[in-house]
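Note that one protein chain is taken out, while the other chains of the complex remain in position.
A and B label the chains in the order they appear, each numbered from 1.
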Amino acid sequence: MGHFRRSRLFLMAVRFAPWLAMALLIVPVAGGLAGVIGPAFGWLPALDGHTVSLTPWQALWRQPGLVDMISLSLVTALASTLGALILVILLLGALLETRAFRAIQRLLSPLLAVPHAAAAIGIGFLLTPSGLANRAMSPWLTGWSYPPDYLFPGDPWGASLILGLVAKEMPFLLLMSLAALPQCQAQSHHRLARMLGYAPLTAFLKGVLPNLYPLIRLPIYAVIAFASATVDVAMILGPSNPPTLAVSVIRWLNDPDLDRRFMASAAALTQLGVTVLALLFWWLGERLVVKLMSQTLTSGRRNHGDRLIGGLATGLTWFILGLLGMSLLGLMLWTLAGYWPFPEAWPWPLTIGNWMEAADTAWHSVIQTAVIGLASTAIAMTLAIGSLESEIQYHRRMRRRTQLILYLPLLVPPVAFLFGLVQLQAQLHIAPGWFAVILGHTLFVLPYVFLSLSESYRRLDSRWAQVAATLQASPGEVFRRIRLPLLTLPLLTAAAVGFAVSVGQYLPTLLLGAGRITTLTTEAVSLAGGGDRRLTAVYALLQLTLPAIGFSLAIGLPKLLLRNRRGLQPA
Amino acid sequence: MPGNDSDNILHLDAIDIRLQETPLVAIDTRIEPGEILTVMGPSGVGKSTLLAFIAGFLDPAFSARGNVWLQGRELTRLPAEQRRLGLLFQDPLLFPHLSVGGNLAFGLRDGNSRRERHAQIDRALADIGLPGYADRDPATLSGGQRSRVALMRVLLSRPHAMLLDEPFSKLDMTLREEMRSLVFSRIHQENLPTLMVTHDEADAEAAGGRVFRLLPPT
Partner (left out) sequence: MRMPPLFLLATLIVIDQASATPAPADWSAVEKQAEGQTVYWHAWGGDPRSNDYIEWVGERLAESHGIELVHVKVNDASNVVSRVLAEKSAGNTEDGAVDLIWINGENFAAMKTNDLLFGPFAERLPNFSLTRPDEHPEMRTDFTVPTEGYESPWGRAQLTFYHDSQRVDSPPRSLDALLDWAQHNPGRFSYPQVPNFLGTTFLKQALITLADDEEALYTPVEEADFDAITAPLWDYLDDLHPHLWREGRRFPDSGSAMQRLMGDGELALAFTFNPSAPAAAVADNQLPPSTRSYQLDGGTLGNVHFVAIPFNASHKAGAMVTANFLLSPEAQAHKQDISVWGDPTVLDTDALGDDAKGAFDDSQDIPGSLSSDQSANILAEPHPSWVDRLEEAWQARYGNR
């Protein structure tokens, strides 16, 4: 019976989905790492490296400033994550049930769509001595008719890099926390604590956070890993003498002196070690906080400077929002500027010449970016839905260790495994281009899609399916006609998140596509290194427009398609 | 002036809650110390809305007029944490990150030495028939035990009045009886004015006080 066979086919496909997803995540990361281990110990036959030795490590150790690079990577990663986390916690604690919070949430969510590079470019434009912030105050307030000479962004302590990372990671952590709140009965616990006399922030810190934290621990680790190994943000906002380790790794990998490849591979492995070390420090910090705070939790004290800290959190949040908002404004102004000398705060006359100039080539990049984004999102969505559906069909909830695999591409620094992956790609004779790039993007898209979808998928009331099954619907039909329609909104949101992640990818596009594939991000980053700020701004804006369109579709489509189904509408 | 009530009276003064101009709940009454006023009605009628208004969690979608007076303070302009109302929820809602003793300590007001606090908690546990349970994980307790800890946690925070939100609805029959008598006897003992919201006639009967019936909006 055809019906029966189709149903079996569906169940089979669903059964294999998790294995396929796991393979997709593990194989490239493991293979890529293997690809740098050889050269790190002197083994790379193409460069006459036929003996295993420690020479690359000795060369690496001799690099001036290595220790500073490592500590810079560690400090910026930990400080920015801590900053973003503290802001998120204070914000949730002080404002969770207020109107202001809804406004902030509405403003922050779209910022999640802003690619890292675009945000960094915008913040750089804003805060540089000749940037918009100083122009707005000059010369009437500052007396400057030429830009002052101070080292920011790019200060040797990494403060500007930390600021940029905080601004970019805070929306991510906030969204992850918001998704986790219902799971830990946050609202009830918060209300309970307040009824027991605890001021809102203290109630949150003592009654909600200890249960929330374990749920957002992996996203936090992902943020640490990202911050400790970021290349594009650190190139734009980080110090240069010395830069962070990840930037140095890329420089050494690109050094024309090919013998540096050995040392660069050792450095790539060191980067992995640095990321692990950063995670370890954080983990120790967690233990320490738990130890120090366990007494305070039950001390009965009901107000720990709530008003002050809450006010501070609100102020800082608006500062971050203002920073990102002004950065975007600055980007927009630059795209419309002709010759725009310091200290003029407004470019005049405005011109659309920059857009016209970019139109021809940009169009091409827009299409390539969109195609790659859609393709990798489609693959990732299929795998994620398949894996989640298999949990339901086979009643096997993913174990914690499996969950960790999902985070693999987010925890292992791309710098450490992508170069090896390129070697692997060449060895397997996979032509650089569309296929490799789309697969490479999927590697980073899949975890985000899965994370954003899994909660809604698992929490969907199982009784819908039971009702349908008693009405003779096969598992496939239940899936197609019940589960998917009911999950329209989360599915579209997950797809929009995945698409945004794909648009923001820099290193995988560059390395796996052999540069043949140009996306808005590769163009924007390559232009950011060049002299034309106007064109850079055009690309940075386009780079952020695509994900924005994705998110508006995710919110707008259900409103349109399901206008007669109020129960499925976005809140 | 109702504001002069310095006795422990919970005064619901001309309360009128509406949802977009549709009247939902209107109540005007004084609850004496130790008295349990039962508010009854089918679900969706606004019982919980009334409770949320008094406790300070009213959804902004509702509009409310009227005042709540307790020990000479007008509560509606105070944030929830300053109202000194003890709220007992349907679920015990013990904090999973704290031990049983920790949960009680959470309710206990600060000020005393650590030693004194420990002693207070031990006494409280003995009081509800759970001596030596201080270090237990709340997840290992039975439903009835959890409810008792939750009650004790509220009492340790020294509330000036109690709000009960269908406190026994999730317990099975035998436990329900037991909890009712425990809760009510403690309320009488502490002389707390109490507002109980329920849809179980037996609750109202056991409380033995006035019953205020909300009708579904017509």
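Just so it is clear, a contact is a pair of C-beta atoms (placed from the backbone, for glycine too) under 8 Å apart; a residue touches a chain by one contact, two chains touch by 3 or more.
Being a predicted model, the structure only gives us computed values, none of them experimental.
Undergrad: Considering the full assembly, with which of the depicted chains is the omitted chain in contact?
TA: Within the full complex, the chain not displayed touches A.
Undergrad: Using the touch definition from the top, which of A:193, A:323 or A:527 touches the missing chain?
TA: Going through A:193, A:323 or A:527 one by one, A:527 is the residue touching the chain not shown.
Undergrad: Taking the full complex into account, find the residue in A:65, A:214 or A:273 that is in contact with the omitted chain.
TA: Residue touching the absent chain, from the options given: A:65.
Undergrad: Tell me which of A:258, A:308, A:404 or A:561 is the one touching the absent chain.
TA: A:258
Undergrad: Name, in rising order, the residues on subunit A that touch the hidden chain in the full complex.
TA: 44-47, 64-65, 68, 128-130, 146-147, 149-151, 154, 156, 235, 239-242, 251, 253-258, 261, 337-342, 357, 361, 422-423, 426-427, 429, 431-432, 510, 514-516, 518, 522-523, 525-527, 529-535
In the analysis below, only the chains that are shown with their structure count from here on.
Undergrad: Whole-Å distance, subunit A centre to subunit B centre, using C-alpha means?
TA: About 44 Å separates the centre of subunit A from that of subunit B.
Undergrad: Residues of subunit B touching subunit A in their complex?
TA: Within the complex, subunit B touches subunit A at residues 55-57, 60, 79-87, 89, 91, 93, 95-98, 101-102, 105-111, 114, 117, 153-154, 157.
Undergrad: Subunit B touches which residues of subunit A in the complex?
TA: Of all residues in subunit A, those touching subunit B are 97, 99, 185, 188-189, 191-200, 203, 206-207, 210-211, 295, 297-302.
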